[in-house]
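In this view, the complex is presented without one of its protein chains, the others remaining in place.
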Amino acid sequence: MSFDTIVLAVCDGVAYASLVFLVAVGLTFIFGVLGVLNIAHGSFYALGAYTAVSAGIFLTKAGFSPWLTFPALFVAAIFIGAVLGGLMEKLLLQRIYDKEQVLQILVTFAIFMILENVQRLIWGVQPYFMSEPLQLLGNISLFGISYTAYQTLFLPALAVIVLLGLRYFLRHTAAGAQILAVTEDREAASAIGIDAQKVYFVTFIAGATLAALGGALAAPTTSLMPGMGAEMIVLSFAVAATAGLGQIEGAAVAALMIGLGRSLAVYLAPEFEVLVPYILMVGVLIFRPSGLFGAPQLRKI
Amino acid sequence: MALRAILLVLLVAVLAAVPLFAASSQTFLAIVFAKSVAVLGLLLLLQAGQVSFGHGMFFATGAYTVAFLGRSMGGGDLALLLAASVVTSAVLGLLVGLFVVRYRYIFFGMLNLAFSMVLYSILEKFFHLTGGSDGLRIRRPTAFGFTFDRAQFDMVLYYSTFAMAFLAAYLVWRYLRSPLGQALKAIKTNETRLEYIGLSARFVMLVGYVISAVLCGVGGAFLGVIQGIATPEYSYWTRSAEFVFIAILGGVGHVAGALTGTFVYEAVRTYAAAFVADSWQMILGFVLLAIILKAPSGIVGLVEGFTARRRKAEASALTVEAAR
Partner (left out) sequence: MSEASHPILLQARGLEIRFGGVIAANGIDLDVRGGENLAIIGPNGAGKTTFLNICTGYLRPKAGTVRFEGKEITAQPPRDITRLGIARAFQIPQLFSDHTVLENMLLAAASRQRRFNLLQPLGRIAEKDEMLELLDLVGCAGDRDKRAGDLPEGHRKLVDIAVALALKPKLLLMDEPTSGVASADKFEVMEILVSALAKAKVASVFVEHDMDMVQRYAGRVAVWSAGKIQRLGPPSEVLEDPEVIRTVIGV
């Protein structure tokens, strides 16, 4: 394997890891606070991507500057996260927080089935692609290899901003402190006047928006096809589980591990590309059942 | 109880006579029987409060076992193919089970899903071995040493799946009443106590998991033979989701839920899917939501609830009588 291939693989891996991190951190953040692992999270990712592409195509066709496709990515993500995420939390999740776990799982799974179908009804099965943002930022040269600036700079920078922003928000703002309080003990937090219902609502929208953002940002780098939501929910779960559910910084480490592992496989043994994330996850979970950074929970008896 | 026994005997008699008066629905019912065996596997796990979104992997294991073995033997025999798929699905169930039974709830569900995605991509990617997304054709095997023509074989398949569906339901019913089956239900309520009576919760789960894998394997083997093909789609998440859906629809409280649910599901799908093919999955999603939020005990639960209410109503009517 030549040095060039390694540089390419690392560029690929970091770009991919950044996207997966955005989705996985949304998943793990929601789980950490609400205790619900949202299987429809993968659909938010897919719908974010499709909406962004449709908005981009509309803008370019209408003759607007292609630079407008950039804000369109973010607007699409926030739109999907706030509207779909908000509706899902208000209409469904609020009814099931105190139900059996297996029922919670099935409810988010049912929503996943519905959204996957909705996506196919609207966008059909032909692949979608929008390369404007990728082309606009041009290429940069790294150790003699030319690679898109969008993937080597823009995506990783955004991932780092989200990671640091989330850390800062949770540790140094009043709203973040409220979220942590509800995570720690919902009843106690309610008792001191924190509106737990609102915290759940806001957290869920934030998490869903992160998934949709991951999708929107992925849109310029890949062609969109049915089934991408299913793949992403399992992949982001693999990242979250490898890190330990609820671990935000850990998700970044696990995403990098899985992203790099996967892109190395693309160059070395392409048949194993899809398998690498799961091999890594199972490898970690065999030795650390609660993930790299998670701690086992003991029931009080 | 006696009424139930009579109804069961009647049902079996009618089903046994189907090839005589309704031969055209033979294949439809054979598919129902085959799938109901797989659904039993999911029902088992749901009794322990666990849901797997990946049991399609065992379904595919059964079907591909039949395809591979059939191909290498130039057809093979139905009994042998089934026995082989029991073995392969049990072995895979044991291997995957040893890992996933350490987890519960969402972890259990998602890890199963991950394993099935791995199998799906292997089946799709290694096309020189597996035929890729086109899958592998399954030739009509001999059955119990005899060679049959197409029409005869359909009848053989009908009776084989019929027998298997009822045998599997009976055996699962027995198992769920046995100490280890009862312990499986206890996983849902109190694993700590299970450990403190000296039973390993993981062992209890593993036994249930391997049984559920074998049930899905047998179901997949039969469906492969019925449809004459094994494709990666057998291990895709939509297939696993279908089984979960049917189990919930039929009701997870009783083994009868598997057959009832599969029959209703397949009947509706066969007749309605033509009109709503594009939104079938969405409809399933909405029905699943409705069942979970409004009738978590499924069809069998609804029927039992109805008869129980009627009995209660009759009893109270009697007391009113007596009071006069």
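Observations
Order as written gives the chain letters A and B; numbering starts at 1 within each chain.
We take it that a contact is a pair of C-beta atoms (placed from the backbone, for glycine too) under 8 Å apart; a residue touches a chain by one contact, two chains touch by 3 or more.
Given the structure is predicted, the values throughout are model-derived calculations rather than measurements.
Touching the chain that is not shown, out of B:Y105, B:Y175 or B:W280: B:Y175 (per the contact rule at the top). Only one of B:V18, B:A168 or B:A186 touches the absent chain when the whole complex is considered: B:A186. Although one chain is not displayed, chain B still touches it through residues 171, 174-175, 177-183, 185-186, 188-190, 192-200, 207. Chain A meets the missing chain through residues 298, 301.
Heads up, the rule we're going with is that only the chains that are shown with their structure count from here on.
The distance from the centre of chain A to the centre of chain B, with each centre set as the mean of the Cα atoms, comes to 33 Å. Residues of chain A that touch chain B in their complex: 37, 39, 92, 95-96, 100-103, 105-107, 109-114, 116-118, 120-121, 230-231, 234, 237-238, 241, 271, 274-275, 278, 281-282, 285-286, 289, 299, 301. Interface of chain B with chain A (complex): residues 46, 49-51, 53, 99, 102-107, 109-111, 113-115, 117-118, 121-122, 125-126, 192, 237, 241, 244, 248, 278-282, 284-286, 288-289, 292-293, 296.
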